[in-house]
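Step one of this worksheet: look at the structure below.
One chain of protein is taken out of this complex; the other chains stay put.
Take a look at subunit A:
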Amino acid sequence: MAEVPALVAAASSCEVDLGNLIAYDPSYHVAAAAAAAASREELRQECLRKGTELAQAVADALFALPPSEDGDGPIVHLPPPTVRLPREKHLPKPKPPTKWELFAKAKGITKRKKNKREWDEQTQSWKRTYGYDRVNDDKDIAIVEAKLTDEPGVDPFAQRRDEKKKRVEKQEKNRLENLKKAAKIGALPSHIQLAAKALPIKGTKADLPKKSRKEDLESVVGMASSATASGGKFDEKLLGEKPPKHPGKHRKFLPVAEGKGMGSLEKQQNDKILNSLLARNSDEPLDVGKASFRIQLLK
């Protein structure tokens, strides 16, 4: 082709980034080409031509890489990309300090590392700080000594349990408040963001109960009307009530005997299944032994 030498000359001015399979010609000005083009059709042709040049440059560079042979064909490893593509999403916003963090900063409280095991005075043994078999577990308290301020009839163990439940609820409320504060400025942690989008927000349009469709209502009415002892046969019909659309039968079978016995539909069905079965299993290899035996007999 006469165009090939021209294409090769133009390709040398392109910058090819094989990592992203991109070719870029810095010296080409689309605006100038658009101004030079007489009609839209010419502009289109010009764009196609330039696009072809760039694609050719990418292909040339790609095929210039040393291939390694594989079972499926030659494989090349692309070099790492040189062009840095911009971020798709915005940088994550820094989350606001939680209520506790503010308090700790104000008071000057620093975090301290806890050991995995602690000495439990109650059972006089080394136990975990949390989880199964932990320090200060409510289970291990055998006796609670009665104080003077205790009323008779009050269960101290139940009291302990209630207090713990209240503490847990309070903590959960605080956690949600912190999340709401973060959500207000758009700094929800990413895993919570997804869960929040799954549920419709209360009070919005998405949260309204969906209207049932006419077909759903009809099917439910049909089911309800036949859910009686006689299948709804002897019930009095209301004024204007239509008979149910699927009266009892929900499966349709071929007729038992049609014409002489087997109807055409049944014949067709059987033939179809038989043919597909035979076709699936028709690749039985030639029985060489049998064939050679037959040939020998002929001789």
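Simple rule for what comes next: a residue touches a chain if its C-beta (ideal position, glycine included) is under 8 Å from a C-beta of that chain, and two chains touch if they have at least 3 such contacts; residues count from 1.
Keep in mind that, in the parts below, contacts and distances are computed from a predicted model.
For the chain that does not appear here, its UniProt entry gives the protein name "60S ribosome subunit biogenesis protein NIP7 homolog", which is one of "60S ribosome subunit biogenesis protein NIP7 homolog", "Small ribosomal subunit protein uS5", "SERTA domain containing 3" or "Sodium/hydrogen exchanger". Of the listed positions A:13, A:174 or A:270, the one in contact with the omitted chain in the full complex is A:270.
Touching the missing chain, out of A:48, A:192 or A:254, is residue A:254. One chain is missing from the display, and on subunit A it is touched by residues 253-257, 260-262, 266, 269-270, 273-274, 277-278, 281-282, 284, 287, 289-290.
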